[in-house]
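Missing here: one protein chain of the complex. Every other protein chain is in place.
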Amino acid sequence: MKRITLFLSLITLPFLSGCWDQHELDELSIVMGIGIDRADNGEMRASFQVVNPSEVSPGIGGGGGGKQPNFTVYTSNGKNLMEATRNASRQTPRRLFFAHARILVLSEKVVKEKGIYDTLDMISRDPEVRSTIQVFIARGTDPGTILETFSAIDKVSADEVASKLEVSEKVWGENIGMDINEVLQSMISQGSEPIINGLSLRGDDEQAITAKNYEAGKPARLYLNGMAVFKHGKLKKWADGSNARGIVFVKDNINSSVINIDCEGKKDSVAIEVVRSKVELKADMKGEIPRIKVTAYPETNIAEANCPADFENKDTIFKLEKLLNKEVEKEIKASINFVQKQKTDVIGFGELIYRTDPKKWRKIRKHWDKTFPKIEVTVEADSRIRRPGIRTSPFQYELKNEADR
Amino acid sequence: MKKNRNNRHSNSMNEEQDMPVNLEGTSSASENNTDDGASNSVVSSSIEHVITYIKTELGNPGDLVVRHLNLEVGLKIKAAVIFIDELVDSQKIAEFVIERLQTVPVHIKDMPATFGESFYFIKENSLSLGTVAEIENYNDLLDGLLAGNTAIYINGFPKVLMAEAIGGSSRAIQEPTSEVVIRGPKEAFTELLKTNIGLVRRKIRSSDLRVEQMKLGRVTKTPIALLYINNIADPKLIEEMKTRLERIDADSILESGQLEEFIQDETFTVFPQLFSTERPDVVAGDLLEGRVAVMVNGTPFTLIAPTQFVQFFQSPEDYYMRYDIGSFLRMLRFFVFIVSLIAPSIYIALTTFHQAMIPTTLLFGLAAQREGVPFPAFVEALMMEITFEILREAGIRMPRPVGVAVSIVGALVLGQAAVQAGLVSPVMVIVVGITAVASFAVPSFAVATSARLLRFPLMLISSIFGFYGLTLALIVIIAHLTSLRSFGVPYLSPIAPFNMDDMKDAFFRFPIKSMLKRPSLISQKNRVRMTNHETQKSRGE
Partner (left out) sequence: MREQYKISIKQYFTLIVLFELGSAILVGLGMNAGRDAWLAVLIGLVAGVFLFLLYIYMFKQFPELPLSKYLPLIVGKHFGKVLNMLYMLYFMYLAARVLRDFGSLLLSAVFVQTPIIVVNSLMILTIIYVLHLGFEVLARTGEIFFALTVLIGLSIFVLVLGADIMNWNYIKPIAGEGWMPVLKASFPVTPTFPFGEMIAFTMLFPYLRTKKKALSIGLTAMILSGLILSLTVAADIAILGGHVATHVFFPLLSAVAKINLGEFIQRLDALVVFTLITGGFFKIAVFLYVSVKIAQDVFSVKEERSLLMPLGIVILFGSVAVASNFVEHINEGLNIVPHFIHVPFQLIIPVFFTVIYLIRKKSIKKKLASGSSTLT
């Protein structure tokens, strides 16, 4: 009898409970990108890039295909992000599903004027949004337009942007992937500030948001454009080009990059491919103001040489290494100067000092803002050129030899 | 009456313990059961009486053959050879009984002078059959006839000779149908108990192999044999098995499956608690591990006890192939079992609760396929699973040539059509297909059936509570498995309770040389299987 009661209660329980959190796949709008902006009346404006799965997935499914866009963007306003999100349900036929969102795009204007703080809480609180969502700032355009832009290769532009970042991080080194978690961590912890990638649109704005964009020979494209340096939660300045790469170098996030050096008096004629790099940071705590020593150890290959140099001679290589050292030192030095000028510790020198000497840090952390620009930083590079590709000397060297003979 | 019968059977079993193949159906004549009523009275010494008695008791059936003979064995005797057609080998009877009786040698000096002497004379000189027994009451006479023996009655003496010439049509030894192997013996048990015992004896030629016989079923009187190896099997286990068998009081035992239900430990479970096999090599291997086997006349499936869950994942082939591939295949089978159990549940849980875990690109694909499917994922899965079960059942029941056609039509055409009609999504067809194939890869049909049954509640719970429900349901299943015992041995051993030594033959199949001992929970005393080859070698060097 007892057995039966137990059995019955087990059986009936599921039926009583119903299906609160069950959602069939066709009841979901899969959001791939989230954009946050402010409307003119000061309300929060959220944009969601939602995929149309039957257009995006290969093979069976939608059938005919090509008649509907790959994705669509919903935009709605609200007093805060949550209200804006729920407000969007008036437009969306299905429940917005955030678990697969890959990018979060913030408006440049907003983070410059109002700061980043108000935008991040809901994203980090919602259990659905993954903590690996990449954060970007729409530079020179607005998040809505970025999300609406049709992409040429990947079917969903949010996906494409995230992949662009991954590739560029791996081979170019002017950007570091920053997910929401890292942004929060660097924002809160004393002695470091966030640094967030910029995203821009190049080409015809009008055409970008129409389906014509991926049919056009010269489509409008999204591209990574520098990194935003923050101070107290507000965008302070954009770090571009070598400044950006210098920061990435010091943060020890370089996977691979290209550095040009002079050769035989020809400017920038040798391209050096950085294969991997390691950076050592040391803080010298003696004295009132700590001193920091940065030592970089890039490992490189010769990727291109447009000059008549003899690569079979090891002295040539050593010469190149010295030039490379100077180039790297210059770049890092310049970027540190840039950061110090902005008075924002995106590299995390404060963290470094805290790690080396917590007691000292506790003394100086109150006026770290003032101390940071005064810190004396010495930069040293000790690079290695491992191999010159599959060729020995460049053919220009042979040409020169022929001519000499 | 009932008790008496059972007593008799068990007693007879004990007495005939050492007789390897005893006379089918004749229990020992020495026993006195005179108080058992008229049927047990001593055979009359008049031929008319005897024949009338047999005819009335059996209802004068058409297949009862009574051959009257007039013999000259010293004195003139009326005799009769009585048997039931189709149960006996009539050629044997003609050649070795009737012909021999009719050509009694006349040159012998000491010809019998009384009916009694001629009875013994015939028994000793005139019957060239292996097994001949004396019987003195009607009950045994009827039992013997119904078991397929031939009665030879000599007028004037109150005893009957029972000669064994069992025949009739039976199946030859064939390849196993449900436990096919690529490498290994290709013989399977048949329906005849004698043959089956013989098949095992041929594998274990040891004087310690014991075969105890008894009869079960008040009406069917099915012969049953209990096999074990004397100094390996635990005596307590043998005793327990005997008690459980003797406790059975049923009209009929037609197949070992019925017997299984009588002697298993727990009724309310979907898991088989006794291992059944139709392969003599499996029985031999299990006997050598210290288990006991129960054979039932009329079925090729032999029961083995005690049973451990891992047994259902062991194929005899594991031991005939190299240990590495054996281990790989065994792990594969466990995996396959889990797949066949929870694959649809995982699909349901993932697509209705945990979409976050699906890789993005795959999610697009799944979502696209779900577009336009009118049912929730659970109903979709349930429909496909039930359709598949119908197809499978139809495929088995249909005549063989049609069955194949049904499977093909079902699998290919129906699936394709259902997808095109938008009733199910293509992925669901894949999931159900994988589940189906997986359930066929489990070597034991019995345990594959458990997975089939459990699949549905698991699908239900994961459609309501996602992985949470599935996790709890799996906890319940595992707890249930650990609570089961088969003849005192924990069902899930050696996994829980964990035993390192026995694990060598559970998920893996270690090299034979390293499995020095028999399973610890099965054999209690005689545990050493082989000498340690490694130490021997090092000693030799």
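Order of writing sets the chain letters: A and B. Residues in each chain are counted from 1.
Criterion: contacts are C-beta pairs under 8 Å (C-beta built on N, C-alpha and C of every residue); 3 or more make two chains touch, one makes a residue touch a chain.
This one's a predicted model, so the numbers in the text were calculated from it and none came from an experiment.
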>> Given that one chain is not shown, which residue among A:Q91, A:Q185 or A:N313 touches it?
In response: A:Q185
> Who touches the missing chain here, B:A113, B:A479 or B:M530?
Replying inline: B:A479
> Who touches the missing chain here, B:M357, B:I386, B:A417 or B:V437?
Replying inline: B:M357
> Considering the entire assembly, which residues of chain B contact the chain that has been omitted?
Replying inline: 353-354, 356-357, 359-361, 465-472, 475-476, 478-480, 482-483, 490, 492, 495-498
> Can you list where chain A touches the absent chain?
Replying inline: 6, 9-10, 13, 16-17, 20-21, 99, 127, 130-132, 179, 181-182, 184-186, 188-189, 351, 354-356, 358, 361-362
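Going forward, only the chains that are shown with their structure count from here on.
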> So how far apart, in whole Å, are chain A and chain B when each is placed at the average of its C-alpha atoms?
Replying inline: 68
> In their complex, what parts of chain B are in touch with chain A?
Replying inline: 268, 351-353, 355-356, 360-361, 363-373, 376-377, 419, 426, 460-461, 463-466, 469
>> Give the list of chain A residues in touch with chain B in this complex.
In response: 3, 14, 17, 19, 21-26, 28, 30, 32, 51, 53-54, 56-62, 97, 99-100, 102, 128, 130, 159
